[in-house]
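This structure is in structure tokens; I'll ask about it shortly.
The complex is shown incomplete by one protein chain, all other protein chains being positioned as in the whole.
Up next is chain A:
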Amino acid sequence: MSDSMLNLSAMQLDAIREIGNVGAGNSATALSQLINKKIDMDVPSVSVVPLADVPDLVGGPDTMVAGIFLRVYGKAPGSVLFLMPRESAFYLVEHLLGEQKSADGELTEMDQSALMEIGNILAGAYLNALSYYTKLTLLPSIPAMAVDMAGAILNVVIVQLGQMGDHALVIETQFLSEDDGINGHFFLIPDSGSLQIILNAVGVK
């Protein structure tokens, strides 16, 4: 079953895109309420990419990003990643904690904790919508966070998938706040096998 995801039909891709749309819509609303700003989101893109190319989705393996990572437990396990440039992480911290950050400053433990909580809320909103839509129980793990090279952060997800295949199905949504302060990418990456469960749940063969 390793790389059967390479042969998805147009109808299946549409269904996955719609699932991503519902989840991301819920997340965007949650984020908007948190920082009291309008948040725009893209139509989710669904792609099946070779594992080695996953870091290119966020500007290459060398790009520095802030990443919040959660595992999804339940009927269709997978990984959720919220990646954003460092500036966006600073912006979020400023709006949440009301503190001014200098551009070359570091994220304190308090800042990181606040960002993880955002990841928690966004992933929770996303998975809630997904659960509702598919009637599958999906629960987020405790979030973890790192500010580092995109490639290194994505390793966590890639390793998981690498045992089963050489491709990843990536459901990606871009968030943009009205003042351009936040430019984040939200990734849902189902484990191998989970995709079929999700598709079955929404009745797409």
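Keep this in mind: contacts are C-beta pairs under 8 Å (C-beta built on N, C-alpha and C of every residue); 3 or more make two chains touch, one makes a residue touch a chain; residues count from 1.
The rule is short, and it goes like this: contacts and distances are computed from a predicted model.
Only one of "Zinc-finger domain-containing protein", "Ger(X)C family spore germination protein", "Probable chemoreceptor glutamine deamidase CheD" or "Aminomethyltransferase" fits the UniProt record of the hidden chain, and that name is "Probable chemoreceptor glutamine deamidase CheD".
Set against the missing chain, the residues A:Ala52, A:Ile121 or A:Leu139 yield one that touches it, A:Ala52. Interface note for the absent chain: among A:Ile153, A:Val170 or A:Ile189, the touching residue is A:Ile153. The omitted chain makes contact with just one of the residues A:Asn7, A:Asn36, A:Gln100 or A:Gln163: A:Gln163. Touching the omitted chain from chain A are residues 2-3, 51-52, 55, 60-62, 64, 69, 71, 141-142, 144-156, 158-160, 162-166.
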